[in-house]
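My questions all concern the structure below.
Left out: one protein chain. Kept in place: all the others.
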Amino acid sequence: MYSLAVSDHFMIAHSFKGEIFGPAQQMHGATYSVEVEFRREALDEHGLVCDIGRALETLRAVLSGLNYRNLDELPDLKGRNTTTEFMAGEIFHRIKAQVATGAIGPGTSDTLASMRVVLRESPVAWAAFEGPLR
Amino acid sequence: MYSLAVSDHFMIAHSFKGEIFGPAQQMHGATYSVEVEFRREALDEHGLVCDIGRALETLRAVLSGLNYRNLDELPDLKGRNTTTEFMAGEIFHRIKAQVATGAIGPGTSDTLASMRVVLRESPVAWAAFEGPLR
Amino acid sequence: MYSLAVSDHFMIAHSFKGEIFGPAQQMHGATYSVEVEFRREALDEHGLVCDIGRALETLRAVLSGLNYRNLDELPDLKGRNTTTEFMAGEIFHRIKAQVATGAIGPGTSDTLASMRVVLRESPVAWAAFEGPLR
Amino acid sequence: MYSLAVSDHFMIAHSFKGEIFGPAQQMHGATYSVEVEFRREALDEHGLVCDIGRALETLRAVLSGLNYRNLDELPDLKGRNTTTEFMAGEIFHRIKAQVATGAIGPGTSDTLASMRVVLRESPVAWAAFEGPLR
Amino acid sequence: MYSLAVSDHFMIAHSFKGEIFGPAQQMHGATYSVEVEFRREALDEHGLVCDIGRALETLRAVLSGLNYRNLDELPDLKGRNTTTEFMAGEIFHRIKAQVATGAIGPGTSDTLASMRVVLRESPVAWAAFEGPLR
Partner (left out) sequence: MYSLAVSDHFMIAHSFKGEIFGPAQQMHGATYSVEVEFRREALDEHGLVCDIGRALETLRAVLSGLNYRNLDELPDLKGRNTTTEFMAGEIFHRIKAQVATGAIGPGTSDTLASMRVVLRESPVAWAAFEGPLR
């Protein structure tokens, strides 16, 4: 199995609901470093998992809807605790929807097998979501 | 599948038995950076894999039994070659025992699917152990 | 010249005032990794620049006044653009005040020559402030 | 499952064929950081996945055939687009061939279950290949 | 003294002339991670060393003249050994020229005191050049 991974980052504010979150119930924020790994059984005729330029652009486009925002105010995320693991899943689904439209290249929704999204929130914590793409 | 990972480190002395270890048969030591990844199919009602604060405390508690010690002298590890891969397995089992007691939250011994423990010993080497939690 | 450096991190929300900040005028946030380097011409009788445990505790104490907060709402920072470079200076001054009280060890306000505070805000940007301690 | 991983790096020139590569069709180059993870169900009598010294030497030997070279001119790679994902696969196969000869220890071609090779090409991209060793 | 630093990377091919370079006399290449630190005694009225967006764009513009190129063929670098330390100096001078034109903000050629350019070529080597900006 081959993998190709690209990374970028975004910076957000948010707060959590629930005593379990302690001081993180207050409005605070995070820089999230994001890593997206695309997996495929065989390379295409160019020797690629997918077009790395398009993969970076698609990641940037998906993150631009979140970057420099207060996640508590985004209609799509209303009422959710935007934990790192939740956001990893959210970004997975947003990129998967882009892949389905052919954003990272024609045919990739058939050829890409699975994807893993990792979000690093601090030097001591990260979260991930992975699942199939077809 | 969701993941949540936390990290910490510990510093130990040890020596190895067996010609295969060359100069590492001498008393020497290591700083081990430890990363523990907890995996779960679905998030809980808070949007969490598990309580990250408890996960960090549990990791710290497990490492405190090893930190600033000569592993050759610890009764639990007597007669073992405490290689990086062995220690990854050892820490896996110690954290798994904590999870079973509910240390990182009630019910997590049922909800967490698997765990991966990574120990980085130097810029050019790391080891890991992973296995199921239920 | 000897240096000893310790690190920690904190997570905050804030917004900036001024067109030059573009989308960062919106409420957003950051994880700041902080590194504090203490410098001294000669080591003390223990072979130390200063007590590393106290240095870590002092850094943690200073950051605890900022961690999980919306910087826009902190009285001390009212009306300031809490840019990464500004915060590096702010943390420098708060640690310097602690050093003056003997927080990182008796006599260190005389023996420590200078200090450098680095704040990393993302994989592509960091800021720093350095100055004398005596 | 246990893992042991070692890392090294190499520096090469190459160019790509195909419009999809844009400016990377020009002669350019890369520093590739390589990480090789060996996996095994149980440790050997020494407490090892395999001899880490031999693993590092084998990796170095395999990379020495590529280091400081123009990949476009290597007979083995003639006519191939030596993308990061292709090179991850290529290095996988070269190390697998070494494992088969006993290069990283007698019996390891039976005991090692699988291997993963990661190549990091820049702060924002990496690729990998993984597969069974027996 | 305040610092603000931004980073980016570029990928090039080149070869060196002189026996001292050993195998690096062959055509090979590198990924260079670049870090540019701007220094200034006091922050501006916005709380900034300089506009970080402009700093990133200026760095990207300077690197775009080098990225995906064979340095041996660039007229500006003809006959030079484009070692990591030489390239750090070269990029310093190119950015300094941009600062002089006001590229990273009006007045910054007066307010910025000095600059440091670091180029990382591999996990085991980096080079830097620093000098005054006024």
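Each chain carries a letter (A, B, C, D and E) given by its place in the written order, and its residues are counted from 1.
Please note the rule applied: a contact is a pair of C-beta atoms (placed from the backbone, for glycine too) under 8 Å apart; a residue touches a chain by one contact, two chains touch by 3 or more.
Bear in mind that the values here come from a model prediction, so they are computed numbers and not experimental data.
Within the set B:9, B:54, B:80 or B:96, the residue that contacts the chain not displayed is B:9. If you put the hidden chain back, the residue from C:12, C:30 or C:49 that touches it is C:49.
Mapped onto chain C, the interface with the missing chain covers residues 1-8, 37, 43, 46-49, 51-53, 56. Even with one chain removed from view, chain E keeps its contact list with that chain: residues 16, 18, 20-22, 80-86, 88-89, 123-131.
Of the residues in chain B, those that touch the hidden partner chain are 7, 9, 11-14, 23-24, 26-33, 67-70, 73, 121-124.
The rule is short, and it goes like this: only the chains that are shown with their structure count from here on.
Pairs A-D and D-E differ in how many C-beta pairs touch across them, and the larger number is found at D-E. Per-chain Cα centroids separate chain C from chain D by 41 Å. Per-chain CA centroids place chain D at a distance of 31 Å from chain E. Multi-chain contact residues, meaning those touching two or more other chains, occur in chain D at positions 7, 123-124.
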